[in-house]
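And now, subunit A:
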Amino acid sequence: MIAIRDLSVTYRTAARSVPAVRGVSLEVPRGKVTAVVGESGGGKSTLVYGILRLLPPGTEMSGSIDYDGMELTRASEERMREFRWKKAALVTQGAMNSLTPVLTVGYQVAEVLRVRLGMPGGEARERALELLAMTNLPPGYAGKYPHELSGGEKQRAVISMAVACSPEFLIADEPTSALDVITQAEVIATLVRMVREKGMGLLLVTHDLPLALSISDEMAVMHEGRLVEKGTPERITAFPSHAHTRTLLSAFGVTARSGQ
Partner candidate 1 sequence: MIPRRFLSLILFLGLILQGKAACADFDVSSVKGPHIKDLYMVIYRDPDSQMLALQKGELDVLGDIARPSDVDRLASNQEISLSISRGFHLFFMGFNLRKEPWNDRTLRHAAAMAVPSRQIVRDIFSGYSEPVDTYLPPVSPYYEPDVTVHEHDPAKARQILADAGWKWSTEGTLIPPGGDRPLKAVKLLSPTAQVAPTTAEISNRIAEALKSIGIPLSVEPLDFSSMISRLDRHDFDLFVMAWSLSRDPDSLFAFFHSSMDVPGGYNIQGLHDPELDKVLEELRWAPDEKTADGAARKAQRMLSDISPWIPIYSRYMVAAVRDDWEGVVSTRSTSADNLWTLLNMRPLHGGERPVMWCLPEEPRSLNPLGTSSAYDWQVLALIYEGLIAVDPETLGDLPWLATDWKVETVDGEGGPHTRLTFTLREGVRWQDGIPFTSRDVRKTLEFLKEHEIPRYYDNVRDIERIDTPDDHTVIVTMGNVSYWHLHNIGGSPVFPAHILETVKDWESWQPARETNPSVKELTSLVGTGPFVFREYRPGEFVHLVRNEGFWLLGGD
Partner candidate 2 sequence: MRSYWTKRVLGAAAVLLLVIAANFFLFRIMPGDVVSTIVDPRFSPEAKERMREVFGLDLPLGRQFAVYVRRMLTFDFGISFLSQRPVWDELKSRVPNTVALLGSALVLSSALGTWLGVKAARKRGGFTEKVVLLSGSVSFSFPSFFVQLVLLLLLAYTFPLFPLRGSVSIPLPQTGTARALDYLWHLLLPAGSLVLLGFGSWAIYVRNLMVKTLGEDFILMARAKGLPEGRVLWNHAFRSALPPVLTLFLLALPGIVSGAVLTETVFSLHGVGKYLLDSIMGHDYPAAGAAFYILGLLTIASNLAADAAYALADPRIRVGGRVQS
C-alpha cells in the first residue's frame, strides 16, 4: 500500500512559487483501482510525479509518502530508482511522446528488462515479445519505431513496458485521453485485466469522471490542489459532499442528491 499523508508540492522559480498540491492524503492499496478525478491543472499530474519523485529540481515537497515502511519523500535517489518501475510503474498518455522516437518499441521494452532485472539480452528480447503479445501487439511490432504506431498501439506498448517488471502498482496518468472511444475501451480493459490478474494496485488519474466511476474501487476528487472528496464511486455519486463534485457530476450528466 502507498499511503500519502498531508502531501504538499510547491513549484519554485526565481520569480514566484506556485503551490500545486496542498495537503493531500490518499491511500492506494494493492489489488484495487483507485481513481483521482479532477480538471486539467488541478494538480493531478503533480501528485503522480510526486509519488515517483520525478518533479523538476527546486520543487518543494512536504508531508509524507509511505510505501511499506519506506518514506519516499526522503529516500535516497538510489532507493527511489529501485522503487520506480519495479514497485510502481508509470503509464502515461500513449498519444503523448512517451516512447523514445529513435529506438524500436521492442528495444525499449527489452531495455527495461535488461537494465532493471539484469536479464540477458536474448532472453530480454523474447520476454519483450511476450509482453507485447499480452497487450495484443503482434511480434512484428517489436522492430517498429514509435512513429510507425497508431495512438492505441503506442498506448499498449507503454502498458507492456509498465508491466515488464511485474510492479506492485501501476500509476496511470490520463492513459486514455486523445484516444478514440473503441481504443479507450480496449486500453482500459487491458489495464484492468492486468490489475485483476496480477493483483496490482492501480492509481488512475483522469479527468474522465464516468470512466473513474465505472472502474474504480475507491475514488477521490481533486480541485485546486486539494482532495475535496473521497469515497467509493457509489457513495460519491449518491452523496457528493463538495460543491465542485456536484458541478462535475452534473457536467457529466450524472444526477446526484444534495449532500445535506
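The candidates came about this way: all candidates are chains of the complex that A comes from, given by their letters.
General observations
We take it that contacts are C-beta pairs under 8 Å (C-beta built on N, C-alpha and C of every residue); 3 or more make two chains touch, one makes a residue touch a chain; residues count from 1.
Please read these numbers as outputs of a predicted model, since none were measured by experiment.
The candidate touching subunit A in this complex, chosen from 1 or 2, is 2. Taken in their complex, subunit A has these residues touching candidate 2: 49, 52, 54, 57, 81-86, 89-90, 92, 96-104, 111-112, 115-116, 145, 147-148, 158, 161.
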